[in-house]
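In what follows, a structure is listed as structure tokens, so that the remarks can point back to it.
Each chain you see keeps its place in the complex, though not every chain is here.
Chain lettering (A, B, C and D) follows the sequence in which the chains are written, and residue indices restart at 1 in each chain.
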Amino acid sequence: MRAEQLEALLAEVAAGRLAPGAAVERLRHLPYEDLDFARIDHHRALRQGQPEVVFCEGKTVEQIVAICERLAAATGAFLGTRASEAVAVALRARFPDLKWNPIARTVYLAAPDAPPSAGGPVLIVSAGTSDLPVAEEAAVVAEAFGTRVERLVDVGVAGLHRLLSAGDALRQARVVIVVAGMEGALPSVVGGLVAVPVIAVPTSVGYGAAFGGLAALLGMLNSCAAGVTVVNIDNGFGAAAAASRICRS
Amino acid sequence: MRAEQLEALLAEVAAGRLAPGAAVERLRHLPYEDLDFARIDHHRALRQGQPEVVFCEGKTVEQIVAICERLAAATGAFLGTRASEAVAVALRARFPDLKWNPIARTVYLAAPDAPPSAGGPVLIVSAGTSDLPVAEEAAVVAEAFGTRVERLVDVGVAGLHRLLSAGDALRQARVVIVVAGMEGALPSVVGGLVAVPVIAVPTSVGYGAAFGGLAALLGMLNSCAAGVTVVNIDNGFGAAAAASRICRS
Amino acid sequence: MRAEQLEALLAEVAAGRLAPGAAVERLRHLPYEDLDFARIDHHRALRQGQPEVVFCEGKTVEQIVAICERLAAATGAFLGTRASEAVAVALRARFPDLKWNPIARTVYLAAPDAPPSAGGPVLIVSAGTSDLPVAEEAAVVAEAFGTRVERLVDVGVAGLHRLLSAGDALRQARVVIVVAGMEGALPSVVGGLVAVPVIAVPTSVGYGAAFGGLAALLGMLNSCAAGVTVVNIDNGFGAAAAASRICRS
Amino acid sequence: MRAEQLEALLAEVAAGRLAPGAAVERLRHLPYEDLDFARIDHHRALRQGQPEVVFCEGKTVEQIVAICERLAAATGAFLGTRASEAVAVALRARFPDLKWNPIARTVYLAAPDAPPSAGGPVLIVSAGTSDLPVAEEAAVVAEAFGTRVERLVDVGVAGLHRLLSAGDALRQARVVIVVAGMEGALPSVVGGLVAVPVIAVPTSVGYGAAFGGLAALLGMLNSCAAGVTVVNIDNGFGAAAAASRICRS
């Protein structure tokens, strides 16, 4: 319930058109209506091009289609992450305009009136080819959230010149998302080269003592570059959401 | 080497006053001269009120005093974290204007011409009284980095009304730093209430299966609130550095 | 051996119909006869509607059918958890009245004379859609144990208003079971809102640093809400068994 | 804000004595007014003899004394856990009626009009002498929360007869708290002997692969006795709080 809706309701009461008792009933959930403001904010945000996000892993195709249909009906848009090919096929049959990015494992239906991406840019830096699915997930989400995205791929720290030669891209970013597996050293190096916020995404790329991304995660949490923050392993979505918060703030 | 210095050198060559071979020698380290630009940026940053930061833990009092004297000579300012009382006493004997915050364990010498804090505000939310040292470290560092700071203390999730009643402070922040130990649930709740960037700081507060902050760290990394990013356990400094990057970006 | 049986035996000795030496032999296992009382208690409990519970995972379909047939013959009832579709199909062929809940992965044959659920209610609160299988397992088990069950789904802490709007359900519960994965923060919030016992069930929902439910488990063990107790990861059965003990106590 | 308060406010609006805009302002914080009810509940609980509990570890003596003075002023009572001798001495100087239990490490000031313990009994079973501090903490807290307490000490599973000979105590308890370190097997054995709720408290007693209580914690979480729930390592307070919730439910 927006403030104006509340004021209208109270005006009804003031005008004698709504009995106080009846208003109590309608206001019983005002706390949550108040909190519903956030939901309305959310709806508005959707109209501005930021779709609701569905984490598809662990849901059936039927569940995902049903959720997406409800979202599309309400907002004209939706975004799904960790979507299998089966999910993509089922959704495309229902939504011909769906964009499926098989590397990012995303399914995206843009709102018809979604404004072009504007804020940012968010620079997404990835250490190796195997980190691309996570980096691409971040890219798709950030763009769906209305942020311009630049990419810098395959710039692992064992070949520094590749990273250093991209100085311009680094300097022009508003936020840098750094995606890396194995030892996860790249955010420290990037964090030492730029002054803007750096969001580190450890990936599960690696084997043995990588322990499914734990090595990269610990490396990033202990970064000697001040001001690097970290999200969960393989959480490209979270990094993009954080970057989008920064660009909007 | 600044751009003008390079141009001057090249002018020397153009004027025949410097042989190309001799210039090669002087330019051999140009990459690092180029990277020295970053050092110059750093110097400039210091002039803007952001002091060099010394991590005092594991250094002797003598080492810390020596480092701070060099920093003060160069920039008129310094900031030390994890400073013991002995460190504070030794530094205050040398720098009467030193500000020692025993809760935050910080020692700070502000530059004489440091501008007042401007950006932000950064809202620092802490879950319990025992989390205050980390929260205060974040506050001191953020202020030393030129950012305005607001505080919201003792708002753990087991008593939600305390947090919810601070809605205005939450809504007016540009960045929220959330400091919590034990189960580390507070950033998830805060992340669901605000739209701005949320930086979560797990603390080592707790016992038993808190495992020195591991429980809070894992909780924050797995936050169901999209866009929460995390720093190392007890790393108030890092959270403030990240918040400051956001405020400047 | 029940007390009356023991007295009868001793009467035989007193009457000279049983030699002391022979009675020694029969009493040699008295401890276990005494403990057999517990088995008889257990039988009685079954007659009261609480079936024996079979953990199906890691048993063959043949083993499960054999065990259930023996249970059904003895008590007219059984309950199986972690049952695959193959198990359900095989049991239904044998027991047409079997209730199979594919989400909860339970197979249940109610005793013909099982009384309707009475105690409680146990309120089962779940954080997200992916936590439903564990929540449903708890619900089926609690009902099979004779307890009324209420459900509150999809009330994760990142959208507090959904939980807060269910204040009535929270206040009317005798026990609350809270099922959550990821950071496992929900039991802390619920524990702060209610005065009744709260049993927290971490789930393996999540990825990366969720470490198969470890993050949620640690979060719940470190809950800042006093009086929250915890069961094993994904152990909906155990939570229901504990809730049932409380409701009966 | 109670429902009648809300109706009164709306009546003011209906009567024209309160402008709709002004009412909006006063209703803005309604959620938190609603949550303030919980605070009032909390106050009432205090009047019923359950003191606020202060976790003393990590607070200075001065802080603890200040908090306890505020609590005593408000409610006439307080309870502190993990209290050092220095804390006890300082508090006793201020509150002559203070009860200090050096084994339990508790300081307790009973409300002058606190009713005698009534509910329960809670049976507190401990495996070894070294587990006594945790068991005693549970006992003091449970009694301060108004519950009768029974104790059964030194009944580790390597000497089963000691536990089995206490069958009466086991059968008469309403809740059993089982405190054990090392392998933490005792709750499984107790859980198989009683029908009432069993709350397991792992302790940090042990060495080497006990890993500070981790072995006992994992053992208890994996208990083969259905219905055992677990609290954090060494968390006697939490077990007592949970037992008290059960006794009151």
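Convention: contacts are C-beta pairs under 8 Å (C-beta built on N, C-alpha and C of every residue); 3 or more make two chains touch, one makes a residue touch a chain.
Nothing here was measured: the structure is a model prediction, and the numbers come from that model.
Sequence-identical chains in the complete complex of this entry number 8, based on the file rather than the 4 shown.
What we mean here is this: only the chains that are shown with their structure count from here on.
A turn of 180° superposes the CA atoms of subunit B on those of subunit C, with the angle given to the nearest 5. Ranked by how far their CA centres sit from the centre of subunit C, the chains are topped by B. Both copies, subunit B and subunit D, contribute mostly unmatched positions to the interface they share, with under half of the numbers common to the two. Within subunit D, residues 31-32, 34-35, 38, 217, 232-233 each touch two or more of the remaining chains.
On the subunit A side of its complex with subunit B, the touching residues are 38, 41, 53, 164, 174-175, 193, 195-199, 217, 221-222, 226-233, 237-239, 241-242, 244-246, 248-249. Here subunit D touches subunit A in the complex through residues 3, 6-7, 10-11, 13-14, 16, 19-21, 23-24, 27-28, 30-32, 34-35, going by the rule given at the top. The residues of subunit B lying in touch with subunit C in their complex are 127-128, 156-160, 164, 182-185, 188-189, 191-193, 206, 208-211, 214-216, 218-226.
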